[in-house]
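The complex appears here minus one protein chain, its other protein chains still in place.
Chain naming follows the written order as A, B and C, and within any one chain the residues start at number 1.
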């Protein structure tokens, strides 16, 4: 069952692909076990890191079914249903519920830019139609709209809205939402960027949705645990290590897609799953791959491929 | 057959809906005839004005089939296939080709923001896979990326890329693309915002994709004809009338969606088709509707409903 | 005296410098005569092209005095007084009035971003305090705020506000302002980007503030005259030439400052004035300079230096 509030490290899982229409099934199995071995507190499918908007719908449904079956209740599975089409969000939500997922996650529809009252209407309708609790997903760099802190507070009145994942990187926004909802002990506010996991949990926050936990899940869980224990020195040291990983692997390449390409390339080099990227993106070419490879080695990662 | 270059007024058709899952079939028939009666030079389905990103896929495919059948070759039909999912773009393109459409239109995938080299790769792959000629669609306010003029020039080398629709409203961008492609007499550069139709055609441009032509198609065709004839005085007078329509109907309401809601509300009041908006938007409420109504009357429109 | 409305080509003059604190006096004299020889309709000092925000105040005052004296009433001189400090705007305005300038130009204060009501208050206070008529200056890329069309209409009620220079490049904005002020025959609406001069005047607009007229003033005046005469074919040909100049000279270099550096470098190569740029910018280095040089030659310009 979904803890209230949801706490801990909930990695946004990469989607292993063989090609634009086919899951990398062996890689997927390995990746799920690799992440769960890190003692994470949940698993988030079909987020930004999961390339969800670029995946065919059949693939999305298949991914949810397979992962829920494999996880089999060991941790709660959250499923991203962000879509510009309301009925597709609903269809995926129903699939997720049938498969045994625990919660859903939705960023605002992202072609047209809704106003705040339109967001309230949209999320209210969505949440009241869904078979599972909903997490709001603030992702202004990709959706062009901030879910205003007061909009979050209004929506938090809805019993079926269980939390917020904030990927804005805006610490004023994050702390303002936390402050406005300080009396809502069952409402989870999760930090997107892993660069701020430690401090946010030290301050009493609930946890993070850390992309790097695809690669090194235990590192993030240890950071979270140290922060919960109030072990400030250890949080600092571990967070420094998180920064080192990001500095090494996320900034190779010139485009916004560099983070995603770096994570997938690393997973491939570590023998966990393939690095195929869904259109419109392409995996790293040899030049970037060899940079990633040497950096992984420098980080002490278990590199098993060229 | 698709003229090369495509010239004239190609209205981006509104999608008449009964509800989130159902086309307003009678309204759709009336709307198509209403627009064609204006002697337009083409019809563009499933663009921004058509609320394409918010429509279920079944609906999109059904719309294309029905409209192509009804138009029956009287004008070329262009079909928007913009999607974050490559395979959905392809599926819709194949549907469009089977139904008898003449061309396709695609804005950049719009959740992740691609870099210019990624756009070149994407459009090159897309165009070479499509069964019909492709128009690029520059829509930075909704996709967060400009298709750089030099990217357009590179892509125009592709035989299957037939033109550009530019909805940026940036006149330096538009004129720069026209200048860079001045020797490509078969490549069509169309203006999105109707506020600039007249001047662009006076300067030798190919035409426009005018949302207001859903309401008053003949007004736009007359403006285009006057501009082709070099009748500057008449272009000024007609363009003034176009500005009047926009000033009256597009700015009621507070959100980005006001234009769409205003056009649909007007079409309903004129008895052409219903004003239901796909989620996450809602039709105008009574207050805005009565403003639109009195403004339509002031414009001399044929208002048949309360 | 200032014509109402002000019409024609009003070049935003480059500021010739020897160093950060010293005007290039000989270059300045030559530049003023070079521009006036082109039969322009006014001269605009201390705009964006004049690097005004980067010039010391002494330099700004000296420039205004010298140019007004040299122009000696041959054309109206407009002086930019944009500043974040109200009293500095006032002081420069008084200098300009004493020197014989005809009008002032002010963009919104540009560090803090004012709201529209704050803009109304600001411009109302400013205009009522100034000794000369004021032109509003819409420059959102540099000031982070659009002067809303309705704000312009409100401000146009003020007898001391004589017009608007719009450098947004947004043609919907420009035409909307023109439409809202269509009954104000004494209020001038001038186009910033030279890429749209011809079409805007063909449509009845008042003219343009064309940076390229520092280099080739007659080209812009001929374009304006052809447009006023309704000679569409000639406007197209001349505007094509304007695009060629811009394509050749404005895009060398990687930063936003490329336009300014390209114009100053060209003026230096043509023997008109030096290419020193005020801090924080630097003139083009040899590599860019040799590109500009060969392009100027290809344009048939009179290149007299290496």
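Structure notes:
The definition used in the following text is that a residue touches a chain if its C-beta (ideal position, glycine included) is under 8 Å from a C-beta of that chain, and two chains touch if they have at least 3 such contacts.
Everything quoted here is computed from the prediction, not taken from an experiment.
Although it is not drawn, the missing chain touches A, C when the whole complex is taken into account. Within the whole complex, the absent chain has one touching residue among C:94, C:118, C:240 or C:288, and that is C:118. The chain omitted from view is touched by exactly one of C:42, C:76 or C:109, namely C:109. Annotation: of C:79, C:147, C:278 or C:296, C:278 touches the absent chain (contact as defined above).
Annotation for chain A: contacts to the undisplayed chain at residues 169-176, 179-180, 182, 193, 195-196, 198-200, 202-204, 230, 232-233, 235-236, 239-240, 243-244, 246-247.
Residues touching the missing chain, restricted to chain C, are 20-21, 48, 53-57, 84-88, 108-115, 117-119, 121-122, 125, 141-144, 254-257, 278-282 (touch as defined at the top).
Please note the rule applied: only the chains that are shown with their structure count from here on.
A linear topology is adopted by the chain contact network, the touching chains following one after another without closure.
Counting every residue number used by either copy at the chain B-chain C contact, over half are found in both chains. Contact analysis places A-B first among chain pairs (by count of C-beta pairs in contact).
If each chain is reduced to the centroid of its CA atoms, chain B and chain C end up 35 Å from each other.
For chain A, the set of residues touching two or more other chains is empty.
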